[in-house]
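Note that one protein chain of the assembly has been removed; the remaining protein chains are unaltered in position.
What follows is chain A.
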C-alpha cells in the first residue's frame, strides 16, 4: 500500500513535469484518491479517431505496480478491442504481459498505439472485429468515424 502510494506520487510529479512534453496525453489524479486517475487522449492522426478526444478511467490496485491498473474507455469508441458498452480494453500489457516498469503514462501511449493498430483477432467488439476481418476496412472506418464524431468531438456550441 505504502509502496504503491509512493510510486503513484512519483508518477504524479513526473506527469506535472512532462505535461508539455506529450501533448496527446493529459493524465489527472483524482483530488481525493491517488488510486483513481482519468486521462484524456487524442485520437491518433490518419485514423478514424483523428480529431476526437477520448476519456479513460484508471483504477489502480494496492499491489501496483506489481499488478496492472484497470483501465476502460469512458468515451464511446468503435474499436475491435474495446467493449462497446463497458469500455473494457483487451490489451496484453494490461493482463499477462504487464511489467512493473510500465507507468500510467506509458499505458496511455500503448492504448493510443492500439487505436492506430487494432487487433481484429482478439475482439471485444465483434461487429467491428468482423468488419475488419472480412476486409471491409471502409465499413469499419465509417462506423468508427461516426462514433468519433458523435461521442468524442467537442460540441461546438
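Everything that follows uses one rule, which is that a residue touches a chain if its C-beta (ideal position, glycine included) is under 8 Å from a C-beta of that chain, and two chains touch if they have at least 3 such contacts; residues count from 1.
Note that in this section contacts and distances are computed from a predicted model.
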Chain left out of the displayed complex - its UniProt protein name, from "DgyrCDS5170", "RBR-type E3 ubiquitin transferase", "Ras modification protein ERF4" or "NUBP iron-sulfur cluster assembly factor 2, cytosolic": "RBR-type E3 ubiquitin transferase"
Of A:16, A:45, A:70 or A:99, the residue in touch with the unshown chain: A:99
Residues from chain A at the interface with the omitted partner, ascending: 3, 6-7, 10-11, 14, 63, 65-67, 93, 97, 99-102
